[in-house]
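Note that one protein chain of the assembly has been removed; the remaining protein chains are unaltered in position.
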Amino acid sequence: MTPPRSNGTISLLTDFGQRDPFVGVMKAVILAACPDATLVDLTHEIEPQDVRAAAFWLERVVGFFAPGSVHLVVVDPGVGSARRALACAAGGQLLVGPDNGVLEPTLRKDPDALVVELTDHRLASIGRTFDGRDLFAPAAARLCAGAVPEELGATLQDWERLDLRRPKQRGASITGAVVVVDHFGNLISDIELDPEQQVARVTVQGQRVPWGRSYSDVALGQPVALLNSWGCVEVAVRQGSAAAYFAANSGTRIELLLGN
Amino acid sequence: MTPPRSNGTISLLTDFGQRDPFVGVMKAVILAACPDATLVDLTHEIEPQDVRAAAFWLERVVGFFAPGSVHLVVVDPGVGSARRALACAAGGQLLVGPDNGVLEPTLRKDPDALVVELTDHRLASIGRTFDGRDLFAPAAARLCAGAVPEELGATLQDWERLDLRRPKQRGASITGAVVVVDHFGNLISDIELDPEQQVARVTVQGQRVPWGRSYSDVALGQPVALLNSWGCVEVAVRQGSAAAYFAANSGTRIELLLGN
Partner (left out) sequence: MTPPRSNGTISLLTDFGQRDPFVGVMKAVILAACPDATLVDLTHEIEPQDVRAAAFWLERVVGFFAPGSVHLVVVDPGVGSARRALACAAGGQLLVGPDNGVLEPTLRKDPDALVVELTDHRLASIGRTFDGRDLFAPAAARLCAGAVPEELGATLQDWERLDLRRPKQRGASITGAVVVVDHFGNLISDIELDPEQQVARVTVQGQRVPWGRSYSDVALGQPVALLNSWGCVEVAVRQGSAAAYFAANSGTRIELLLGN
């Protein structure tokens, strides 16, 4: 497969929050090197160092971007350590980030994924606390300006895998867990279903939740389980917070029984 | 009136928050269809499902955009239900959003407003929980790329009205309410005045508040009422929070007496 060429768009996904100008200065570095880049914030509110949540979202959103988009992911508990830095091509997209598993579920989907270790191109600056600015942003800018990953470092044959707890299936019974509590309090689980699959029942914190197709299938304030727009089983409360209703959070068990 | 053609700018106004990549993925969908779009975030911190607050701000901000801007509004408690989806031209601007009243105060100002029901152009995807991504963003991208609303669906003659509680005037006395508590704790009311009108007094939570022209008309920590830059009566505390000072919030009554 020919690696994709940049289309000029760079997405940013970090745990930097928005209180400090950290994301803004990464954008300054990118625009200084690649003035025509189009920048899209995915989120900067990943919980600090939550590599799994960042990996979960990255895997699900890249397919909505035009081929040749660059995705700059900086959730990097190992900044300043010997952990490697990566530039990759996979699934028609370009990826830049630390070698800590955050890119790995996205890479896993493409058997022809190309991964290189970023070996130079560090911004001349003091300190070792901000590789987002000094290492990853310059690499993303180079990809955006037309470089292929091989120009940024030597090809790797293996990289860190992410230890994802995957749902367990036994017959028609699937046990998964909440991976994301979203802004609305919806409980997004790691159970992925085919849209045609029938669901007999979903149980959360010992309570049965009716299966539906949209939030409006139940009355205001009532819970519903459904297949959400990310292909995951989700438990919601119509115009309310399922996290509050069920006293649930990331890691809460979700049990599902397939069938009519 | 000829409906305006897009100038390439799209504003986004939602209650999605910024914790999840929901806004980012809408932008991905827009840019995949319309790579040269210029995207402007109005806010994504509307309280979940607060259609009134979104409508209040939309009505006040559109006039600051160049004619032909597209405004994508997704505050959509009825997602997945039978509520209609709209694309509109009004006041020289283009609007996209659910038919739940959120666009209606803006439409009301233009007797020649054009409203169509979005009937197709849904993104091929699973789930019914994210019309922002699957229905509204593609429509905004089409308008941005040059389509007129009529190309997106059939013209409607009526649409949902927003049940706005408007201020009540009896002689020189006006009773309104706080509609927005802003980031600084300022109390923005629904009382709109002409800049030339004289105000004798303003009362909040039983306390008289002096009338002024700017925050700096009073000492630090003191309250002042004034006509703010949105044309609304606002109660503020200089370099402090009026919401805290008056223990006020959205819905708190504001009483105003016209005259010298």
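Order as written gives the chain letters A and B; numbering starts at 1 within each chain.
Here is the rule we use: a residue touches a chain if its C-beta (ideal position, glycine included) is under 8 Å from a C-beta of that chain, and two chains touch if they have at least 3 such contacts.
Quantities reported herein were computed from a predicted structural model and do not represent experimental measurements.
S.K.: Of the residues listed, B:26, B:55, B:87 or B:227, which one is in contact with the missing chain?
M.R.: B:227
S.K.: Of the residues A:16, A:56, A:136 or A:215, I need the one that contacts the missing chain.
M.R.: Of all options in A:16, A:56, A:136 or A:215, contact with the hidden chain holds for A:16.
S.K.: Would you mind spotting which of B:43, B:81, B:125 or B:222 touches the chain that isn't drawn?
M.R.: Touches the omitted chain: B:43.
S.K.: Among A:59, A:134 or A:190, exactly one should touch the missing chain; which is it?
M.R.: Candidates A:59, A:134 or A:190; residue touching the omitted chain: A:134.
S.K.: List the residues of chain B that touch the chain left out of this view.
M.R.: With respect to the unshown chain, the touching residues of chain B are 7-9, 11, 13, 18, 38, 40-45, 57, 61, 64-66, 69, 180, 182-184, 195, 213-217, 226-231, 234, 236, 239.
S.K.: For chain A, which positions touch the chain that isn't shown here?
M.R.: On the chain A side, contact with the omitted chain comes from 16-25, 27-29, 31-32, 35, 39, 48-49, 77-81, 125-130, 133-134.
Everything that follows uses one rule, which is that only the chains that are shown with their structure count from here on.
S.K.: So, what's the distance in Å between the C-alpha centres of chain B and chain A?
M.R.: Computed value for the inter-centroid distance: 31 Å.
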